[in-house]
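Got a structure here, written out as structure tokens. Questions coming.
Shown here: the complex without one of its protein chains, the others still in place.
A and B label the chains in the order they appear, each numbered from 1.
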Amino acid sequence: MWTDYLIYILLGIGLIFNGLGSIGLLRFPDVYTRLHAATKATTFGSIFTSLGVVTWAFTQLYLTGNSWNLTLALHTIIAMAALILTNPVGAHAIARAAHRSGVLPKYAVVDRLEEVKK
Amino acid sequence: MIDVWFLTAFILMIWLFLSLLRVILGPTAPDRVVALDTINTLIVALMVILAVAYNQIIYVDVAIVYALLSFVTTLYIAKYLEGGI
Partner (left out) sequence: MLEFIITTIVTFVIYLVLTAGSGNFGFLSLEEIIMGVFLSVIVGAITRNYLCKSRNYRMLNPVRWLLFLIYGFGPFFFAMAKANLDVAYRVITGKIRPGIVKIDPQLKTDYGITFLANSITLTPGTLSVDVDEDNVLYVHWINIPEGEEKKEYADIKKVCGKFPEWTRRVAE
């Protein structure tokens, strides 16, 4: 099927962005910049690997007509939605907790939140 | 020929261990929490891939529950770091 190539492309994009998230986590200097890399890149990468699975499931549904594939696709979409909804909230909670527990951004040119707290 | 799903799962495992390095190295506690959050997201992606690789739909169900529970865990650790508990 031609969708095989689409699946390879989707999985490839997902893996690249997930990898960028992990490498950025190691490479950036402080908590906040690491959160940028970790949250955005891994959310986006996971969306693409899940889209690859959804594409595979719909292709199999079309080829075999087995309803198991529909269940797989719907459950994958729900897992994806859970990730999209929960990841930014988690990142927000960590950033706030980090700032309140006294970890300040390194190399920052301006920090309005610190001025307010004083 | 290597199965593309197992190959994807293997590469995701490599990224996961790279993130684990930040859990070990991280100078402050929030750094470690960030890395843990990343690992949770990657595990959800990995479980969805493994569901196809092993033809078992239960992996995706576990992934949904894992995503929601890991979110609660992250919020709780964040609250602890703030000094709320």
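Basically, a contact is a pair of C-beta atoms (placed from the backbone, for glycine too) under 8 Å apart; a residue touches a chain by one contact, two chains touch by 3 or more.
This structure is a prediction, so every number in the text was calculated from the model and none was measured.
K.L.:
I'd like the shown chains that the missing chain touches, ordered by label.
P.N.:
Those shown chains that the absent chain touches are A.
K.L.:
So which of A:Leu35, A:Val53 or A:Met80 would be touching the chain we can't see?
P.N.:
Result: among the candidates, A:Leu35 touches the missing chain.
K.L.:
In the full complex, which residues of chain A touch the absent chain?
P.N.:
These residues touch the chain not displayed: 17, 20-21, 23-24, 27-30, 32-33, 35-37, 39-41, 43-44, 67-71, 74-75, 78, 87-89, 91-92, 95-96, 99, 105-114, 116.
Keep in mind that, in the parts below, only the chains that are shown with their structure count from here on.
K.L.:
Just the number, please: Cα centre separation of chain A and chain B in whole Å.
P.N.:
10
K.L.:
Flag every residue of chain B that touches chain A in the complex, lowest number first.
P.N.:
By the definition above, chain B touches chain A via 4, 8, 11-12, 15-16, 18-19, 21-22, 28-31, 33-35, 37-38, 41-42, 44-45, 48-49, 51-52, 57, 60-61, 63-64, 67-68, 71, 74-75, 77-79, 81-83.
K.L.:
Hey, which residues of chain A end up touching chain B in the complex?
P.N.:
Against chain B, the touching part of chain A is residues 7-8, 11, 14-15, 18-19, 21-23, 25-26, 31, 34-35, 38-39, 42-43, 45-46, 49-50, 52-53, 56-57, 68, 71-72, 75-76, 78-79, 82-83, 86-87, 89-91, 93-94, 96-98, 100-101, 103.
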